[in-house]
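Structure first, commentary second.
In this view, the complex is presented without one of its protein chains, the others remaining in place.
Each chain carries a letter (A and B) given by its place in the written order, and its residues are counted from 1.
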Amino acid sequence: MTENDFNRRDFLKVLGWGGTAVALSGCGNTSIQNGEEIITPYVTLPEYVIPGIANYFNTTCAQCSAGCNIKGRVREGRVLKAEGNQDSPVNRGKMCGLGQAGVQNHYNPDRVTKPLLAGKEVTWDQALAAINDKLGGVKGEEIAFLTGDISGHARVLLDNYLEALGSKNHFAYEAVSPAVLRAANKRAYGVEMPRYRIDKAAVVVSFGADFLGAWITPVHFSQQYAQFRKGARTGGRGVLVQFEPKMTLTGANADRWVAIRPGSEGALALGLINAVASYGAKVPADIAAAVKEYTPERVSLDTGVPFEQINKVAKLLVERSPSLILAGDAAEGYAHGMQNALAIAMLNQVLGNVGKTIEAPASLPFPQLAPAVGNRAALVEFNKGLAAGKYKVVFTYAANPVFSAPAALQFQNNFKKAEFKVAFTHYMDETAQAADLVLPLASAMEDWATVVPEYTAAPEDSHADTYVHMSFRQPMMDKLYPDTRGIGDVLLGLLKQRKSDDYKGFDDFYAYLHNAVLKNKVALGGKATDGDDEFWNATVSKGIVPLGGHANKVAAKLTAADIKLPPVAGPDTAYPLRLVPSVSANMRDGRNANQPWLQESPDPLTTVVWDSWVEINPQTAAKLGIVEGDIIEIASRSGSIKTQAYLFPGIHPDVVSIPVGYGHHGMGRYANGVGANVYSMLDPVFEEQTGELALSETNVTIARSGERVIVVKDEGAVGGSQAGRAKIAVQWPIDKVDYSKEV
Amino acid sequence: MTKDIREDIAWAKINQDVLKSLQTPRPAYWVILFVAFCVFSVGLGCEIYQYNMGMGVSNLDNPHAWGLYIASFIFWIGMSHSGTLLSAILHIMHADWRKPIYRFAEAMTTFSLITAAMFVAVHLGRVWQIYYALPYPNERWAWPNWQSPLLWDAMAVFTYLSSSIIFLYVGMIPDLAICRDNMQSGWRKKLYTLMALGWEGTDRQWRNFRMTYLTVACFLIPLAVSVHSIVSTDFSVSQQPGMHVTSFPPYFVAGALYSGCAAIISLFIILRYVFKFEEYMTLPILRKVVRLTFAIAMVWTYLNCVEFAATWYSHDEAEKAVLIQKAIGPYAPFFWTMIFCGSVVPFAMMVKKWQTNIPIMFAVSLLLNLGMFLERWMIVSPTLSHDYWPWQFDHDQWPSMIQWGIVFGSFGFFVILFMVFCKVFPSVSMYEVKEMVYHRSLQSKKAEAEAAAAEGLVGEELAVKGAN
Partner (left out) sequence: MGVANLLENWSKFRHTHPVDDKGHPDWEAYPSDIKWAMAIDLDACTGCNACSVACYAENNLPAVGKEKYGHGHAMHWMRIERYWGEDAGVGQFNADEGARFLPMLCQQCEAAPCETVCPVGATNHTEDGLNSQIYNRCIGSRYCLVNCPYKVRYFNWYDYPTTQDVWPSPMEQQLNPDLTVRGKGVMEKCTFCKQRTYMARNSAKTEGRPVRDGDVMTACQEACPTGAIHFGNLFDPESQVAKMWKTQQVELDKDKQAKDESSDNRLRGYRVLEYLRPYPSVMYMERVRETAV
């Protein structure tokens, strides 16, 4: 019996229970087999378990919103490691480091294990009763939910619960989210999140879109990138050009990385439109007129990019097509972020990329399962309501606003104004510490869910246009702590308080989900005549349910009227440097900071571990007499933090960058006190058209504090130098090469 | 020119002077012994801590996997060459001025080797499995790895240590008999009786003794040369730049002789003062030792230059980088101190006036040994800080207090052993000094007789002439 051999075995008879049946130990779990507790000693193993041989169960990763499909390796009733699911159109068997750390979230020693009411342990019944009690006499508009991205059946239950409460206050908040891009895409292409086809492009020009690192769905984009470099679909190695104020992981992989003045991405895009026209691209007359003044020389002044560079890129865009222009976090992080994004979308339009490398995803046949995607404007609105005392009872889930809200919003104080605050959480993070009732969640490795990711990845076949999928999440093992519950179970419990008739038939979320799946066999790809057990088992064990969606088309909707950029702002003399917060693949918004593998995994660009840092251009640092390790105080109008200096060549001289996600108080032993929280000092500047918190509009001044430390990092004494040694990390420069046939 | 030793010292006086050193020690002895014990305890405590916690407390890391432990190991092995040099090499060369001083030198050899052996244990991550290095019968049919210089070290040092102990002991037998015959009853008498193995001093015994001594001496000389060459192969057989130097075997042997001679000067001066051995450890002998040390210093300096020259004209970029790092990198102060102590300070030993100046020679000898200690360290750490792989360069790694504690503790250990030795066993070889005095007086008498005969002949001629 071998591992490979077993995977081909017929799962239909037994699986669907996942690993839960393996290690039951009578701990009160009633989610199996019609509410009966089954104790299975190891003398009588389930027939698919052979000690020493692992079983693999498909599930969905929850470490970020990309929704990669993974399989958990389960031995003797416990999950050990996650691998990618080869059948997933999202990640095709691959995984990122953040996903690997999901097991550390599951086995984390700092998880909350019991409900806490005002700091005291209570039972779930008492907790739910307390909620019911507090909700008594409170009007619907005085109740609010602040969640992160949420989709699938959990979203359905949440929507139903809000409806039952008579509340419309669902704020979907994600500190890291391409919200401005969504709005711009809607305007430009008619869809908020089109399918970006990096693999079909001959040239990708990215304005700060870190698609290999932390942008939208990095594992999927990385796969496309691999094909892009091979030239599998274009017959030539793809060229990547990255324009951004601070180098991201994607920028580090670019053929040409260009530092650009923060905020001027839109101007550069318009300059490129102007330039491609001079190289022979067909630009409609009205648009050409609108960009007339954006000559390479003028744009060069505005952006700091040498005009020869602008011309080179323009020439390349004309000679090699199709191309793909991406607007990333850096481009949208300004008060005029929307305008930047629209200018960049216009460049796509002019180059004819719409429909070639920008495609429309299919529509989800079950819109109620669609993701409620988070953005930062939601936090701002929620905060306003709190400040005005509008909300009496608030719930938070998959969000840590006390940590990630800028101090200028006064969120922590406003939060206190709500009379009863309930936090659904894994850790005693900052928001949980401020909450009145803390409800401990089951980890993603021990929970049921369905997930619909925002970005629709499709397999490359004839059904790509109509392909959309729903992913399953099933427990890899029995719950570690009996008093944790999945969000689905919690919402179901709450719903039963309001609409007991509708939900009394479901003992738990598993039962609810089971029923939902069986009621929709045909829609989920089965036949009406399929046996219930067989269909359920097959569905859950595959983990990915393709749904026949409605094909859409992207449109090229922008007109010259959409081109509007503000004049370049003058220098801020009191705060001469611009702070661009960076998002790293492993740390993201900091929700995974208590997973030690992630803290120990060096930042790919600076190799710093276990701490935050401020990246300073070496020339700027030399002028200010700053050396590596100096503790720098970075002060904005809204606050200041201190952290260690790191001299980084990949950053604009007038920009400093600090990674987000560090500087937790509490949360756990690996996150507490590690680094400084850059969110806290951001200026309250908002994107004009969407109201999004603009992340790159904070001007700062930096000063040495007098302290110096040795930066703990992986690179050695000579930094990234090859010390004149032959053939270590070799780079070969060449013009136009085709690796599609290379073995 | 004063003689190396007074030729009219009565044998009974020799016995008396030397045996006086074995008397109950003065309070100062106990104080120094206590201090040495404290220093050793610090080292012992550090080692216990390191044993329990793991090697990480020494501040060793990747790439600095080796540090002061290896350097000290080699330093102590090096110091041990003094005894062999004096006992064996000079014995074969019939340089009899070694006779009053070789005993303590030989003792120093033995104790240096024991101290060095301790560093092997200290340096290992899993000391409790050190026996894996021995070719003992085991069910896995596993032999140790004969290709490994560390294993050769183990074999060589073990052989050298056991041979040195035998040599020291065998050479002491006639002296132990003297002690036995001159002691009151008590633990000493019992000890000497046991150890003297019934030595009576008969002709037959002396003949056998001479044969044995000579055999072991002849055996010990190549052993000593090979031991330090083998120890040097720890480095020269490796691939690392700065370590991978073909001239290391002779360089290390020269360095060993160098530091051994310097240590002899230090101990010479101390014992001469403490035990009032001025008659035996005379200034002319000191001068000879000093000049010998200078000669070895020049050999060492030459071999250093050979290493630098080879680096300069080679195509080995990594090797050049390491040398430059030694000269101007973070280890530069230690490197230049080593050069100063090893190649510049010896010239003080060529100043005739200073060759017998006790304070100056004492200070010089300590500086020379400091230079030699630094030399061993400068082979280990600069290379590891800047070898082939730029990503792992680490210019900022220094030994922790634990590492220093153990290194200093080893000096305390050595001092304890040596001080106990000096009070239990005669630190001057009585029978050999008697031999030296006898032979020298014979020589002098012969020379006088010849001179007198020459004079007398002339006188006779004159007398004859006068008579005629």
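As a working rule, contacts are C-beta pairs under 8 Å (C-beta built on N, C-alpha and C of every residue); 3 or more make two chains touch, one makes a residue touch a chain.
Keep in mind the model is a prediction, meaning the values are calculated, not measured.
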item	value
Chain not shown: contacting residue from A:L135, A:A175, A:A201 or A:V258	A:V258
Residue among A:R229, A:H426, A:R473 or A:H664 that touches the chain left out of view	A:R229
Residue among A:V122, A:V468 or A:A585 that touches the chain left out of view	A:A585
Contact residue for the chain not shown (choose from A:A118, A:A289 or A:I728)	A:I728
Absent chain, residues of subunit A that touch it	2-5, 75-76, 78-84, 91, 93-101, 103-104, 106-109, 212-213, 218-219, 222-223, 225-226, 229-230, 237, 239, 241-242, 247, 249-259, 312-313, 315-316, 319, 480, 585-586, 596-602, 604-605, 607, 609-611, 618, 649-650, 669-670, 674, 710, 712, 714-715, 718-724, 726-737, 739, 742-743
Absent-chain interface as seen on subunit B, which is shown	53-56, 59-66, 123-127, 129-130, 132-133, 137-138, 141-145, 147-151, 154, 234, 237-240, 384, 387-389, 391-392, 394, 397
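We adopt the following convention: only the chains that are shown with their structure count from here on.
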item	value
Rounded Å distance between subunit A and subunit B, as computed from the means of their C-alpha atoms	68
Sites on subunit A touched by subunit B in the complex	710, 714-718, 721-725, 728
Subunit A contact footprint on subunit B (complex, rising order)	317-318, 321, 385-386, 388, 390-396
